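First the structure, then my questions, so here it is.
For this view, one protein chain was removed and the others were kept in their places.
== chain A ==
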């Protein structure tokens, strides 16, 4: 199952000194069973830990994506959309997977599957032995849906005040972090359902 889904900024490799890696949206499905914290403000500490775990993942994904971009010799301008009409070729987008050891930063060992589309990074934090093929497919699907339904390619688009739509997509395509085996027709059906409930 998926433990968390996040969307964050991806800066061009040379732009590392400018700004920070920002988590634009994150959703944690369930919670880690942390040992009881007898100190006061235990709940706040737990939340802080969760946010920092997500940020740590985002930073690692950004770094992996930048390294991959550099290694493959793609120009950094690849990160900017050329035009909003061209469909983004998701199958060629940089992607990868890496392992997170136990304790660093999650209690359990986990696997991260990530995808970089233009200047956004999408990542799924999975349990250690998940079906990676399915996870990759789901991540591509989510990215495609988000790009389409939130019109992220249009100039000036952002997803900071669009949490309801993002949640609408997640609740259908990744409910409670469950990866679904959806064939094309099922995806179409769900997408129609979503479009009907959320007219653009």
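The criterion applied here is as follows: a residue touches a chain if its C-beta (ideal position, glycine included) is under 8 Å from a C-beta of that chain, and two chains touch if they have at least 3 such contacts; residues count from 1.
Throughout what follows, contacts and distances are computed from a predicted model.
Q: One chain is missing here; what is its name in UniProt, given the choices "NADH-ubiquinone oxidoreductase chain 4L", "Tubulin epsilon and delta complex 1", "Phospholipid-transporting ATPase" or "Adaptor related protein complex 5 subunit zeta 1"?
A: The missing chain's protein name, per its UniProt entry, is "Adaptor related protein complex 5 subunit zeta 1".
Q: With the missing chain put back, which residues of chain A would touch it? List them for me.
A: Contact residues on chain A toward the absent chain are 1, 9, 19, 22, 24-34, 36, 43-44, 46-48, 51-52, 55, 63-64, 67-68, 70-73, 81, 95-99, 101, 111, 113, 118-120, 127, 129, 131-134, 136-137, 152-153, 156-158, 160-164, 167-168, 171, 175-187, 189, 197-198.
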